[in-house]
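Every protein chain except one is present and positioned as in the full complex.
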Amino acid sequence: MVGRLLIVAGAVVAAVIGIVAFVGLFMLQRPGTLAARSADVHLETVAAVNQALEWPRPNDPHPDWVAYLPTTILKVPANATINMTIDQEDGASGLRNPFWGEVQGTDGAKLHVTYFDDKGNPQEGDMTSIDPTQAAHTFAVPDLGVFVPLLGVNANAPAGSTNVITFSFKTHGPGVYHWQCFVPCAAKTVFNNGGPMSTLGYMGGELIVS
Amino acid sequence: MKTIRIHEADRPHALRLLTIWLVLSIVGVIVALQIHIPPGDQSIQGADQSRTMTLMTALATPIFIGVVLMIVYSAFAFRNRGPELVDGPPMLGNTPIQIAWITGSTILVLFLALVGITSLASSNVAQAVGAPGRSIGQSGGQTGSGTAGGSGSELQIQVIGQQWYFTYRYQDYGGVETTHLYLPNDRPVELHVTSLDVVHSFWAYQLGVKADANLGVDNVIHVTPQKLGSFQVRCAELCGLWHGAMADSSGKVVSQSDFDSWIQQQQQSFTDIQKAVPSYAPFYFPDPLTKGS
Partner (left out) sequence: MVTANLMSERRMLIPNNPITGLLLAIPGYFFGVWLGNVFGLFDDQNTGVILGYTVATAAFLVGMGFLNYPLTRLLGWPVTPISESEPDAGLSRYFRLSLDHKVIGLQYLFTILIMLLLGGIGAMMIRSSLLVPDSSITPPGQYIALIGLHSVMMIFITSAVIVGPFGNYLVPLMIGARRMAFPRLEALSFWLVPPAAVILAVAAFWGGFPTGWTGYPPLSEQAGQGMDSYIVGFGLIALALVVSGVNMLATIITLRAPGMTWTRLPIFVWGIFTTSILGMLAAPVLTAAIVMLAMDRSVQTSFFLSSNGGSNYLWENLFWFFGHPEVYIFILPAFGIVMEIVPHFARKPLWGYRTGVVGLFGVALLSWFVWQHHLFVSGIAPVLRPFYTLSTELISIPTGIIFLVVLGTMWRARIWFSVPMLFCMGFLVNFLIGGISGVYLSDVPTDVTLHGSYFSMAHFHYTIMGGEIFGLMAAVYYWLPKMTGRMMSETIGKLHFWWMFVAFNSTFFPLFIIGLLNMPRRVAQYNPALQGLNIWVSVSAFFLFGSMVLFAGNLVYALAFSGRRALANPWHARSLEWQVPTPVPAHNFDRVPVITGGPYDYGMPNARPVADFGGIRGVTSGA
């Protein structure tokens, strides 16, 4: 009797440990959070591990995936103006739907960018839309109506250059809003939309407004 | 034809059951008819669906009550109360009752199918569901003329599903692309649903329309809004990571004048990008087709 009881108890304990491990290690795992205290968010987009300038990614399970760094879970204040700065390091790969080349939902419906022109000279200016084929990523929060295309680094720019893109948008009430990229930038997947495009923490994230 | 002869011992049970069933059914049907079943009356099609669902509920209520009543009644009336196991009367079957049951259920089922099919065939609801998907390789703009109930006066709007947002193109207004769906009131609309990548499903809940969005397919649905107000658009086919978030509650049914000013404003604000957007087509095959590099 005691032997059987021990077997049953052992099986139950093993099952509970297995479940807890599964829940803890797999189901609840999510990327770290970036809390923006001053309503300023600074992100970096990067395609490969060597190019990550500001935030190296030693513990990333997919270091060769294109990603927004340091994280894609952004905590921002409600009913505030969020100033975004994105260091755009990737070359252009073009939009699947060219319509997203229009800047929507930002203050003044524009973005400010420092970039390199076709001759490799640094330029700076405001844009209300970009050439859809020159987009490297987009920063889009559909529920806030924010769609910002990010200009890819020109092929003629000096190696290691970044385009610095700044814009601001307003948040509404508290909630969790999803944000994503509309450029099919996940190479080697069908429609370039799998992998990092379909995994939280790479080309998609959450805007936690509180 | 043989008549159904009710056995002496069955009579009190049958009578009691019939009485309880009649009373409960009448109450049940009256209650069922009071229930307001979505999607509601914002469009002609939605109102028709609500009516059909109410009718089905009213028909299903007596059946549900009847069968549950039989089960519950058997549980009480035919329970073995003694301490010993007793065999029941050896009844092997009753052909007239079986024939009656099968005939009855057949009539009911055929009636239900008839209701469904006639309301499908009637012009209004035929417009709520899609025309055939356009196969690959065919080209040229899809117009309303080839589809059931279509007419030249219908407003042509294309719904484009993409991971993970719906956009809309107004063919009659220079193919302007927008992020929200605005519809003029009381005007038949022909929606062309297509996708740029995986399968999505366009579901405008209050309007009572749903159609799958497939890459390379122009899935045509028709809707006629009849009430001002906003409606929700949602993706109803699992399409990946942000499927749950692929929703937009800013769809609106507006008056014709409001619609005109809204569409003008859209045309103005998207002038620049409109030059880069491909010319209107029933469907699109943007790069990369499958796996890029």
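For reference, chains read A and B in written order, and residue numbers begin at 1 within each chain.
The rule we apply is simple: a residue touches a chain if its C-beta (ideal position, glycine included) is under 8 Å from a C-beta of that chain, and two chains touch if they have at least 3 such contacts.
What you are looking at is a predicted structure, and each value in this text was computed from that prediction instead of being measured.
*Asks:* Looking beyond the chains shown, say which of B:Leu181, B:Val209, B:Val253 or B:Ile273 touches the absent one.
*Replies:* If we include the chain that is not displayed, B:Val209 is the one touching it.
*Asks:* Identify the residues of chain A touching the omitted chain, counting contacts across the whole complex.
*Replies:* Considering the whole complex, chain A reaches the absent chain at 1, 4-5, 7-8, 15, 19, 22-23, 26-30, 175-176, 178, 188-191, 193-195, 198-200, 206.
*Asks:* Identify the residues of chain B touching the omitted chain, counting contacts across the whole complex.
*Replies:* Spelled out for chain B, the touching residues are 9-10, 13, 37-39, 45-46, 48-49, 52-53, 56, 60, 63-64, 67-68, 70-71, 74-75, 78-80, 85-94, 97-98, 101-102, 105-106, 108-109, 112-113, 115-117, 119-121, 125-126, 128-133, 135-136, 148, 193, 197-199, 201, 203, 205, 208-212, 214-217, 219, 232, 234-245, 247, 285, 289-291.
Note that only the chains that are shown with their structure count from here on.
*Asks:* Taking each chain's centre as the mean position of its Cα atoms, how many Å separate chain A from chain B?
*Replies:* Distance between chain centres: 37 Å.
*Asks:* Please give the residue numbers of chain B that touch chain A in the complex, ascending.
*Replies:* Interface residues on chain B, with respect to chain A: 160, 162-165, 167, 177, 179, 196-198, 240-242, 245, 248, 269-270, 272-273, 276-278, 286-293.
*Asks:* Enumerate the contact residues on chain A facing chain B in the complex.
*Replies:* For this pair, the touching residues of chain A are 93-94, 96-99, 101-102, 104, 109, 128-129, 131-132, 140, 142-143, 145, 147, 178, 180, 182, 184, 187-193, 197-200, 204.
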